[in-house]
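As structure tokens, the structure follows; a few thoughts come after it.
As you look at this complex, bear in mind that one protein chain is not there, while each of the others sits in place.
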Amino acid sequence: MRGTIIVSKKGVKLKSPVMIEGLPGIGLVGKLATEHLIKELKAEKVAEVYSEHFPHQVLMLKKGTLRMLKNKFYAWKNPKKGGHDLLMLVGDVQAITPEAQFEVCNSILDYFGKMNGERIYTLGGYGVGKIVEDPRVLGSATHKEVVEELKKYGVVFGEANGSIIGAAGLLLGLGKIRRMNGACLMGETHGGYIDAKSAKSVLNVLTKILGISVDLNKLDQRVKETEKFMRRMEKEVEKQKGLGEGALKGDELSYIR
Amino acid sequence: MRGTIIVSKKGVKLKSPVMIEGLPGIGLVGKLATEHLIKELKAEKVAEVYSEHFPHQVLMLKKGTLRMLKNKFYAWKNPKKGGHDLLMLVGDVQAITPEAQFEVCNSILDYFGKMNGERIYTLGGYGVGKIVEDPRVLGSATHKEVVEELKKYGVVFGEANGSIIGAAGLLLGLGKIRRMNGACLMGETHGGYIDAKSAKSVLNVLTKILGISVDLNKLDQRVKETEKFMRRMEKEVEKQKGLGEGALKGDELSYIR
Amino acid sequence: MRGTIIVSKKGVKLKSPVMIEGLPGIGLVGKLATEHLIKELKAEKVAEVYSEHFPHQVLMLKKGTLRMLKNKFYAWKNPKKGGHDLLMLVGDVQAITPEAQFEVCNSILDYFGKMNGERIYTLGGYGVGKIVEDPRVLGSATHKEVVEELKKYGVVFGEANGSIIGAAGLLLGLGKIRRMNGACLMGETHGGYIDAKSAKSVLNVLTKILGISVDLNKLDQRVKETEKFMRRMEKEVEKQKGLGEGALKGDELSYIR
Partner (left out) sequence: MRGTIIVSKKGVKLKSPVMIEGLPGIGLVGKLATEHLIKELKAEKVAEVYSEHFPHQVLMLKKGTLRMLKNKFYAWKNPKKGGHDLLMLVGDVQAITPEAQFEVCNSILDYFGKMNGERIYTLGGYGVGKIVEDPRVLGSATHKEVVEELKKYGVVFGEANGSIIGAAGLLLGLGKIRRMNGACLMGETHGGYIDAKSAKSVLNVLTKILGISVDLNKLDQRVKETEKFMRRMEKEVEKQKGLGEGALKGDELSYIR
């Protein structure tokens, strides 16, 4: 492999699929929401995304095996006639530099484009720096038509300001150039902790938009395992940084700990 | 898209066009001047420049939509017989690393070359660290012949020293290798604030060189909106930096704020 | 040369080779073990790996000549009928960034793949921060089948946690995508010094797995020369860093010392 590769199951065919992105981001709102959706819908893993832009390390698992850092696509076939299938993107990490983010996002859109997908929802948190009792879902869309469409489901447009950094923004920006469309749905959140309540708000709105029904009760249970995993990821990625900065110097020899 | 792409309107044809560059730089002199020129001439947007070297983020707009960071080309058809058309370049950002600047500037020159353009004026400020009552316009050109030609319009050559960093310099340096020619026109400026007076000086000289006439009265009004936009850009790009340096660590999870 | 190149002897043919990786890492356990194996088996150097991702410097040798930084492949023909040949990888440095590590590791796997190799053992240390009297060998494998197979030789699986950074991890992770398999064998070690005892433990287990016999007595003697060489490498690579950060500034002019 060079660059970014997507290893896909053969023969995956989706019906006018909608992409849901939930990579790690603020309050892990998007990650929590998308992973919950995947589990509740019993979606099937259909592809893995590997990139030379992800950290050059493998994770050691409890069962004695190891695995590379990656992103993953899960597919769900909509049983409703005329309904959209779903293609859900989750993963360990996002690429860090602009060039890397552009490459990975373009590879993801290539894959989604081959599936004839057009509509993209990227999920995330919108940090407000304080605890929010009843988090609203703010939105920012690729086109005015999408704004009008989603307002009906209670998404608040025109209030979020600033920029959306990373895949949640770039998939939409790059998608628009490819004549795709969609919106970023952001649950209000404190920003300093993993926020299941915000993820619920986002899923509440998203499932209405998608016209599907999902039990949100178990979402709270996922918070702990997610937190634990992400703490570990942070720690491991930090180690690599330390190594990168002073490679070959005394303690950096410790590339396996 | 990979690398840098220029999405152009179809069928744009220009008559021996002259390129005017006004990307963000010292005192925002070049940006102010070029944007004013575009508005007063009612120039038409003919192309957008996207690059994997620009920050990986999208801007959220008040109307509820989002857009990628980009540079833009505006064209103006010169009604005078035998007069040069104008191709004006403005934008949110410049690329940061040498490799990125070279790629973006080369893409821009490719586009300009296809339009059969040869003459380039890059506009900027020349920081002197103090308030200048009556800012002169300093110049640095690709060829001696251009020096002689522009001296007649009051451009002061041989006084500016040091180097010109970024697109304002590289477009001329790379252009010269392609047998293009031109000059960087720099209005004297304090350097610490956005300087409409310096932009006026530059436009005064430039319009004489181009043999066109433009009302400069509204230029002052543009200062405030430009300042506001650039403060926001700075803030957003800073956020990304913070993220890049310590990605995945606690507060960096906040890639959407 | 561009990218990474492997300059190989012509006509090298190996019988179902097993790759052993021992590039610099924690406690230099993998390096010590692999170099000892190479010397005891009188293995033959069959290829050199050069990369634009290694530091841009050459080493001056006592005899008056200089040489580039590189990795090297040594081959050993197994005299046993049906036995696996060995392809051993050692070297001065590892690449530092993710993109560089991916490229170098992929080039290495290309070479190993052309030799029809499938099984990979990467050797390293597992830092525990204290002196270990009788270091165990911890493992992490690409597949469950490899876990079961290696447990029989005393490799402890499921205990090492965290991640494996660099070639020791990536060769296995990337190898798995290519349908190769193998394990990282890590000797417990303090982490703060070069550890011959840990290297012995690793070789003890590895030679049993490989079904070969190697005298481990001289391993201790190799510690001093290895330490001396690595101290020098660290110093030289540090100089380059200093240079890179402030190139052209006063003291950075000192790129030859």
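Note that the chains are named A, B and C in the order they appear, and that numbering of residues resets to 1 at the start of each chain.
Here is the rule we go by: a contact is a pair of C-beta atoms (placed from the backbone, for glycine too) under 8 Å apart; a residue touches a chain by one contact, two chains touch by 3 or more.
Predicted model only: the values in this text are computed from it and were never measured.
Asker: Going by the stated contact criterion, tell me the shown chains that border the hidden chain.
Answerer: B, C
Asker: Any idea which of B:Val49, B:Leu172, B:Leu206 or B:Leu219 touches the chain not displayed?
Answerer: Residue touching the absent chain, from the options given: B:Leu172.
Asker: Of the listed residues B:Ile26, B:Val90 or B:Val137, which contacts the missing chain in the full complex?
Answerer: B:Ile26
Asker: Residue-wise, where is subunit C in contact with the chain that is not depicted?
Answerer: 1-2, 7, 50, 52-68, 232, 235-236, 239-240, 243-244, 246-251, 253-257
Asker: Under the stated touch rule, tell me which residues of subunit B contact the chain that is not displayed.
Answerer: Interface residues of subunit B facing the absent chain: 24-28, 93-94, 96-99, 101-103, 105-106, 124-127, 139-144, 147, 157-158, 160-166, 168-170, 172-174, 176-177, 184, 186, 191-192, 230, 233-234, 237-238, 241.
The working rule: only the chains that are shown with their structure count from here on.
Asker: Which word fits how the chains touch one another: line, ring, star, complete or other?
Answerer: line
Asker: Could you say what rotation angle superposes subunit B on its sequence twin subunit C, using C-alpha positions and rounding to the nearest 5°?
Answerer: About 180 degrees, rounded to the nearest 5.
Asker: For subunit A and subunit C, what's the span in angstrom between their mean Cα positions?
Answerer: Taking the average C-alpha coordinate of subunit A and of subunit C, the gap between them is 36 Å.
Asker: Based only on mean CA positions, could you tell me how far subunit B sits from subunit C in angstrom?
Answerer: Roughly 50 Å separates the two chain centres.
Asker: Specify, in ascending order, the residues of subunit B that touch 2 or more different other chains.
Answerer: Not one residue in subunit B touches at least two other chains.
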